[in-house]
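A protein chain is absent from this complex, but the other protein chains hold their places.
Up next, subunit A:
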Amino acid sequence: MDRLTQLQDAIDSMARMFTNSIHYVHERSSMASLNNDIPVAQQKVQADSPEVFQQNMQELATDLVKKAKEIDLLIEVLPGIKNTEEDQLRILAELEEENRLANQEYEDAVHELG
């Protein structure tokens, strides 16, 4: 799959991960006590247990950073990004000339063999 599309996909999934992480933290957090004296009485239904919660948060954070690194890498390997537009046009003109020459050579070879 071509690199540009990969890069675009990576950026989009980064955005998705942003929303996913916030959503997870919002949905699965357990109740916290506002005052040290008043203990937590009600438990939220969908809460994850603290350890699982911490682990998942870690995982989400590492995934996010990995994705950012991936995007960096993909940017590096974009093909030919070093050439400016004029360079490209020049290279294409040269290649066209070369192509024509090679064509001519081929025709000559065919011709001289009758």
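To be clear about the criterion, a contact is a pair of C-beta atoms (placed from the backbone, for glycine too) under 8 Å apart; a residue touches a chain by one contact, two chains touch by 3 or more; residues count from 1.
One rule holds for everything that comes next: contacts and distances are computed from a predicted model.
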item	value
Absent chain [UniProt protein name; select from "peptide chain release factor N(5)-glutamine methyltransferase", "Inner nuclear membrane protein Man1", "Mediator of RNA polymerase II transcription subunit 7" or "Dynein regulatory complex subunit 3"]	"Mediator of RNA polymerase II transcription subunit 7"
Those residues of subunit A which, in the complete complex, touch the missing chain	2, 4, 7-8, 11, 14-15, 18, 22, 64-65, 68, 71-72, 75-76, 78-81, 83-85, 88-89, 91-92, 95-96, 98-99, 102-103, 105-106, 108-110, 113-114
